[in-house]
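Sharing a structure here in structure tokens format.
Note that this complex is displayed minus one protein chain, with the remaining chains in position.
Presenting chain A:
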Amino acid sequence: MLNHTNSPQRRRKTSLRLTVLGAVVAAAAALTGCGSSGGSGSENTVSFYSWDNEASMKPVLDEFKKQNPSIDLKVSYGTPVQGYISTLQTRINSGTAADVFIITAENKTEIMEGGFAKDLSGEPWIGNIADAAKATYTKDGKVYGAATASWGGGILYNKDLLAKVGFTNPPETWDDFLALCKKLKDAGITPFYESGDGMPVSLAALVGLQNEASGGTMDADIWAGKTSFAKTWTEPLKDWSELFKQDLVSPSVAGLTGDQITSEFQRGSVAMIGTGSWALGSIQKAAPDMKLEFMPVPGDSGTYWAGAVSPGYAVNAKAKNPEAAEKLVEFLQSKTGVELYQKQNAAITTTKDFTPELDPALSSMVPAVRDGKFYLPQVTWPTNSAALNSETVSLLQQLIQGQTTPEKVASALDAKLASLQGK
């Protein structure tokens, strides 16, 4: 009887099957990302997933390596905001997040509530972090992020264009600001642009004044059901919408990006724009002879700035090398680390042991920003900030076009919040 088990055909078939199986397993492993871990490789390795790009962070991280030659630093760079958030989310889910990553407005609720970051409140250096920065990334008395900078947002103006209409001092009320816009328009100068693709800094500051009047607890009270968007946002929205009702600002801003309005400003086509301190460097580079200055947003009860604490450094709760991770964060918030970072980014740093030298155009903004006297709704909202921010931006675009009213915008925000809270 023939032994089919060892026949050449049988062997070829088995060999073929094994080859195919090997190829399938290899393909599956490659596709599912199995194999080498994305985390740290050795005990002396610490991984860092950076929010800032390589050009900004290299001098800082080179100095850390110089001071800590025994630590092998592995750095990867994300693409803020959405790309960074989604990549970090995936890595946290798969247990491959870096030892040090960034906590920011868009992910702080999930990071803090999920216990994905280590509590830094007991670190000896935590007192060096500004109070507003600590408060931003604190939950139940635990500090989950070390932010070393903040940014401010207000009205950036072209001094030469404003001088043409006799401007001497920044307006102190919203009506004064509208009057200034009208004067500019009558003189044939486009008064003010603010991009429609994000939360307008002018509106954020007006709502900030409302928050200040409520003792700084406005958002917490809305979430607790003690007040509502309808009660707190309608007046600031009414003031803000006057820009469009009185035809002082073109409704075209509903379709403009921040880059587009910046470019118009650089060309001298518009006298004032609503923007943040981050934009100053690129504008000065593009228009080096332009005389610029920021002014706060004037409201009915004073002036205020928009702004927020910058993203903070967080230590992974499951860091493979927690000691080295803490050492890295300690360095990043140290005087040396912050000074090197500030040199690259011209950021308004807020750590207590270092005072940055900043552009004179920011002079009116810096004290308020370093004191944490600013407001940005999506950062202060306790939960669902990304969803509500997206909804707000779309509703404001409709308001700019005259398709809705301030009252309806505020009510729609209440409805959205109720829906997100499952009510």
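Assume a residue touches a chain if its C-beta (ideal position, glycine included) is under 8 Å from a C-beta of that chain, and two chains touch if they have at least 3 such contacts; residues count from 1.
What we mean here is this: contacts and distances are computed from a predicted model.
Per UniProt, the protein behind the absent chain is "ABC transporter"; the candidates were "histidine kinase", "ABC transporter", "ABC-type Mn2+/Zn2+ transport system, permease component" or "YhhN-like protein". Set against the missing chain, the residues A:Ile222, A:Leu237, A:Val253 or A:Val366 yield one that touches it, A:Val253. Only one of A:Glu110, A:Asp221 or A:Glu339 touches the absent chain when the whole complex is considered: A:Glu110.
When you scan A:Thr217, A:Gln246 or A:Ser419 for touch with the missing chain, the hit is A:Ser419.
Residues 13, 16, 20, 23-24, 27-28, 31-32, 81-82, 85-86, 89, 92-93, 106-107, 109-111, 114, 116, 196-197, 250-257, 260, 264, 267, 269, 384, 386-387, 390-391, 393-395, 397-398, 400-401, 403, 412, 419, 422 of chain A touch the missing chain (whole complex, contact as defined above).
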